[in-house]
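Heads up: the structure comes next, in structure tokens.
In this view, the complex is presented without one of its protein chains, the others remaining in place.
Take a look at chain A:
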Amino acid sequence: MAKITFITSDEQRITVEGFSGSVMALAVENGIKGIDGDCGGVCSCATCHVHVAPEDVTKTGEASEIETDMLELDDHADQYSRLSCQLQISEVLDGVVLRVAK
């Protein structure tokens, strides 16, 4: 189990619990504003973009090349950007804080 906190563009802080699957799917289930997950998690649409809190980057790990290529062409991306469909929920992610890009 992992507790994951989302901060939306209107500065709402929402903490939800997940057991498995992707962080994107967890956000969509919980109606987190700004995470649409249009393509269902295949790394095609970039509608699940989050900025990982700097202190949590060690927990989320590094983006794959395909994910990085996608983020490179996103004007709002920075060194903390991830596509949340590529973050798999496990205990490792417990406590992470993610700022929703959109």
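Points to keep in mind about this one:
Everything that follows uses one rule, which is that a contact is a pair of C-beta atoms (placed from the backbone, for glycine too) under 8 Å apart; a residue touches a chain by one contact, two chains touch by 3 or more; residues count from 1.
Following the convention adopted for this analysis, contacts and distances are computed from a predicted model.
The listed choices are "2Fe-2S iron-sulfur cluster binding domain-containing protein", "ATP-dependent Lhr-like helicase", "Cytochrome P450" or "Sugar ABC transporter permease"; the UniProt protein name belonging to the chain that is not shown reads "Cytochrome P450". Among A:Val16, A:Cys39 or A:Val57, only A:Cys39 touches the chain that is left out of the view. Mapped onto chain A, the footprint of the missing chain covers residues 36, 38-45, 64, 66, 69-70, 73.
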